[in-house]
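Every protein chain but one is kept in place in this view of the complex.
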Amino acid sequence: MKIITGNDLKSGAVTWWNGAAWSLHVNDAADMGDEAAAVIAAEEAARRVNGAYVIEAEQTADGIRPAHIKERIRALGPTVRLDLSLDPTATPDKVL
Amino acid sequence: MADVQFLFREGEEAVSAPTVALSAFAEDTNATAVVIEPGEDARALIPHLDRLSLVEVTFPAFTDGRGFSSARILREAGYTGELRASGDIGVDMLSHLHRCGFDAIAPNAPLDLAQAETALKVWPQVYQATVVDGRKPIWALRHGL
């Protein structure tokens, strides 16, 4: 699936496009297919997001898993400070 | 060619003479206005300063700061005519351009006047002597120089 991520302009928080709005949780991300570019343009113009881009991800039993390790770290938090993760079940293995 | 939006030359209007490229300038002995691109050597103009009324220094990208050096070099060499910065110029560059000796600004897109006014007044004092901006640096003020 193709999902959209970025950072909230004002807070900098990692955000995921759920199809209608931005969510802090990767599991809310919607598969945007070819519509991503239009969403990114509109949302950046509205200054709700900074530096949005599309990434590859897959739906797994555990939730949505971005394809690249960098995005998994963004989704779950620094592997060395998972106490700061939004996902209480986050472990280094889950990130990797 | 963008218009001059800001001119800091008391009682004068922006020079309207047609500009020539630096490469053509030495040949064209009638030319009184020249354009320098970032990669060109401003010092090539030093022998001709007395016949120049306008030097336009281009900023094709605001992140390319070579034009700041070009401007100071010309002023340091005694050039007193219009020194125009043109191109990709935002309000946040204005005071730095002015400090390097530019006295005319021709941005690609006109700048917001209120914002420009704020930006030009940001710095109460300055740390460096650029010499060409006529401002006394802080160290001179500290020591009564």
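Just so it is clear, A and B label the chains in written order, and each chain counts residues from 1 on its own.
The rule we apply is simple: a residue touches a chain if its C-beta (ideal position, glycine included) is under 8 Å from a C-beta of that chain, and two chains touch if they have at least 3 such contacts.
Basically, contacts and distances are computed from a predicted model.
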Protein name as given in UniProt for the chain not displayed, "Phosphate ABC transporter ATP-binding protein", "Sulfite reductase (NADPH) hemoprotein beta-component", "ATP synthase subunit b" or "Dihydroorotate dehydrogenase electron transfer subunit": "Sulfite reductase (NADPH) hemoprotein beta-component"
Hidden partner interface residues of subunit A, rising order: 7, 9-14, 44, 47, 50-51, 68-70, 73-74, 77-81, 84, 92
Sites on subunit B contacted by the missing partner chain, in the whole complex: 38, 62-66, 68-69, 72, 76, 90, 92, 95-97, 99-100, 112, 115, 118-119, 122-131, 133, 137-139, 141-143, 145
